[in-house]
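Just one protein chain is left out here, and the rest sit where they should.
Each chain carries a letter (A and B) given by its place in the written order, and its residues are counted from 1.
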Amino acid sequence: MTSQVVIQAIISGILMGLIYALIAAGLSLIFGLMEIVNFAHGDHLMVSMFSAFWFWMLFGIDPIYSIPLTILVMAVLGIATHYFIIRKILNSTMLVQICATFGLAVAIRALAQFFFTPDFRTIKNPIIQGKFEIAGIFIGQPQLYASLVCLIAFILLYLFVTKTETGTALQATAQDRQAAEILGIPSNKMFALGWAIGLSCVAVAGSMLSNFYYVFPDVGVNFSLFAFVAVALGGFGSITGSLIAGIIIGIVESVGGLLIDPSFKLLYVFAVYLFVVIARPQGIFGRY
Amino acid sequence: MSILLKVENLSRSFGGIHANSDISFDVKEGEILGVIGPNGAGKSTLFDLITGFTKSDRGQVILRDKNITNIRPDLICRMGVGRTFQKLKPFADQTLLENVIVGALVKEKNLKVARDKALEIIDFVDLIEKRHHYAKELSTGQRKRLELARALATDPKLLLMDEVTGGVDQRTIPGLVELVLKLKKNGITVVTIEHNMKIIMDISDRILALNQGKRIAFDIPKNISQNSQVIDAYLGKVDAA
């Protein structure tokens, strides 16, 4: 076990962590706005990955170029989800809200299995492929670019939410829906926007993941769980929190897999969840 | 009269806000103690600290001779302290009777006996006819009585009531006040937070005045009404007494 191997693991962890961070940011945004946990978040990621795959398979468009298209697809899906489902359960009990998005997760996954079959798909010869080597550390190009793109998307998201007028309106709605309404901010539209943005994050992450990850109907499950942990760790509703938490989880997964046993990666992440949620329920930056 | 509750230097801060700073007072057995103060003075926090819903940073709460500081709320209830909440928390989908039975189960082991006791308490608060109505069907005034009945069913020696007359229409108020006096007649010590000055001056044996987390006065009503600090805090808010 050389230090080089450990550094390799840490770097891989950080890279993967940035992707987790973007996924978690989407989840956190939605929760911050309307206090609804999107249990289907990982499956939405899966849909993005398939979207990237099919754009490549049917039209030969490389995942990098299909990002805008996938964003469009997912944004529409997000708005539709809000309009047809979420809108109707905003005032229901927590049981109903949890079950509704859980049901959505089940349905999306099963639909994918039915239409796409459980086969594992890969995108062959994407534009981005191959490896770098720096001082004995190997970094896959897809992983590196995926993290960079996700980081950029994350920064754009952050700037949007904090610096733009719409972003401020979103924040207002998140903090106090009624007060925002009185000020003329239509919460329904804000919520729909939240879903659109939240799923756009997932669209970017999914597109970049399809470069090097197997695409199959159940792929979203683990990402869902990691996203939940990241949001709990970073604090529900905090975008900055998602970044730090995502990276932490990436590192825990990678280094844990290296030092202990790769097959129990989920358990390490789960241990992190338990620890956070019991010791500091509001997470690092949370206000919940 | 002996002292039932003693609060010494009770303090609690939330971030930078000092909700309660060094609050000290005592409650004599059998008396009605009124707690007044403008919004945000820390009255409900005080109740939460006494009944274990919030942990104190400093200070002690002593019931008779037992130190009950920072003990779990359910244990404090079992020791004889009952409370109602400012924001009512009835069991909405259960009937009035079912609500009160929950309280009665603290002291009664047998369900039927608990039920009978609950009925007696419901009778005490004059709601016997509504016993099978769901809590969500009751009016605000009736829900206040429900909370009171529920807390009474636990056989408290000390009852902390958070704003009995808040949000209730004028006609219902005298009935509620009568109820509080009835409690005193039945030997229950009452500490009540109230915004209605006339009522609190009328029924309290002593008054504790809070402002911005600090105690500014603790005296009989006559002296409180002439206390300059209290008048300052309430400038413009005092009803014609």
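By our rule, a contact is a pair of C-beta atoms (placed from the backbone, for glycine too) under 8 Å apart; a residue touches a chain by one contact, two chains touch by 3 or more.
Basically, contacts and distances are computed from a predicted model.
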item: Listed names "Nucleotide exchange factor GrpE", "Branched-chain amino acid ABC transporter permease", "Two component transcriptional regulator, LuxR family" or "Formate hydrogenlyase subunit 4", matching UniProt entry of the absent chain; value: "Branched-chain amino acid ABC transporter permease"
item: Residue of B:G34, B:G59 or B:P90 touching the missing chain in the full complex; value: B:P90
item: Full-complex contact with the absent chain, from B:I36, B:A151 or B:V191; value: B:A151
item: Contacting the left-out chain in the complete assembly, out of B:K28, B:R64, B:R131 or B:K184; value: B:R131
item: Hidden partner chain, residues of chain B it touches; value: 51, 53, 72-75, 77-78, 82-83, 85, 89-95, 98, 101-103, 105-106, 109, 111-112, 114-116, 119-120, 123, 126, 128-129, 131-134, 147, 150-151, 154
item: Contact set of chain A toward the excluded chain (per top definition); value: 37, 39, 85, 88-89, 92-100, 102-111, 113-114, 221, 225, 228-229, 232, 263-264, 266-267, 270, 273-274, 277-278, 281
